[in-house]
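The block that comes next holds chain A.
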Amino acid sequence: DAHANDVTLQLQWVTQAQFAGYYVALDQGFYEEEGLNVTILPGGPDIAPPQVLAGGGADVMLNWMPSALAARERGLPVVNIAQPFKTSGLMLTCWKDTGIETVEDFRGKTIGVWFFGNEYPFLSWMSQAGIPTDGGDEGVTVLRQGFNVDPLLNREADCISTMTYNEYGQVLDAGVSEDELVTFMYEDQGVATLEDGIYALEENLEDPVFVDKMVRFVRASMKGWKWAEENPVEAAGIVLDNDETGAQSEAAQIRMMGEIAKLTAGSNGALDPADFQRTVDTLLAGGSDPVISAQPEGAWTSAITDAALN
Partner candidate 1 sequence: MKDKSTVLDNVVFARELDLTFQTNDGPVHALKNVNLDIAKGDFVSFIGPSGCGKTTFLRCIAGLEQPTGGEISVNGMTPDEARMARAYGYVFQAAGLYPWRTIGGNIKLPLEIMGFAKAEQAERVARVLELVDLAGFEKKFPWQLSGGMQQRASIARALAFDADILLMDEPFGALDEIVRDHLNEQLLQLWARTEKTIGFVTHSIPEAVYLSTKIVVMSPRPGRITDVIESPLPKERPLDIRDSAEFIAIAHRVRDGLRAGHDDV
Partner candidate 2 sequence: MTGTAIISALALWAAGWFINARLANGAAAKTRLVKLLVPAIFGLTLLIMWELLVRLLEVSPIILPPPTMIAERFANELPTLWADFVQTIIKGAMTGYVIGMLAAFGVAVLADRSDFLTRGILPVGGFMAALPIVGIAPIFVRWLGSDWQSKAAVVAVMVFFPILVNTVAGLRDTTAMQRDLMRTYGAGYWPTLFKLRLPAAMPFIFNGLKIATTLALIGAIVAEFFGSPTVGMGFRISTSVGRLALDMVWAEIVVAALAGSTLYGLMAWIEGRVTFWHPSQRK
């Protein structure tokens, strides 16, 4: 019946290879094998997945952990039930000719940052580095970057946020060569936070039927991910098949799949408590405007992955 087998998944962005695992699972019938009937809802720049979850429009969502933990503090008890992405693909990309070599060189520069819940890692990082974010010679001027790379190409910003798998490639596609650029991986700076986890509402997890459904969902999804890692070209093709805008290019999706595979490679779906703690610590170090104010309790559970992966 519907309650036991229907799953609606809210993505946090438009259809692209970042979500290949889920599309593969759908396309290859992995969900069907688990008896699931899965609907994938693409996102957009102003759709907040936690809001959709709260409204009941979806059963599970993908989210970056900072955003999910912030939602939790706001009174929306979301719980991480699986973490297919082991490492972060987030980085800052700067023009080399601006003279930026280290973090200290950011002072006085203009930096493009994504907001909408994606600003937390950056703010924590700057706060740890002791660099104010309100402009001036000593601080950085923050630009709310649309989800594209124009501010860098136009030289409106000296650095912008990019994902290894998407925007960085776009910069290169625009004809820029890698040696014109300097990049700062959050992972290397020690301020990486967990990305693209699977989250559900705490209250639903008290329902054994729902839990069982999630177990099957996570199992099938991870199967999808591993299939995608092994067959990047086919996976990219599946993503393209599911892209209703028809505007994505094959080459870009294949490249993206290759980069994504690097991020998912280290994970079997289970959340590593050390990664969780590192994320929390980074966020708690957020200085005057912390993303979260206290160590979160019950923000993740291994129950689902334990059941799914044995």
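Note that in this section a contact is a pair of C-beta atoms (placed from the backbone, for glycine too) under 8 Å apart; a residue touches a chain by one contact, two chains touch by 3 or more; residues count from 1.
Inclusion criterion for the candidates: all candidates are chains of the complex that A comes from, given by their letters.
Here the structure is a predicted model, which is why all the values come from computation and not from measurement.
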Which of 1 or 2 touches chain A - same complex, any copy: 2
Contact set on chain A toward candidate 2 in their complex: 45-46, 48, 50-51, 54-55, 67, 70-71, 74-76, 115-119, 141-146, 150-151, 154, 156
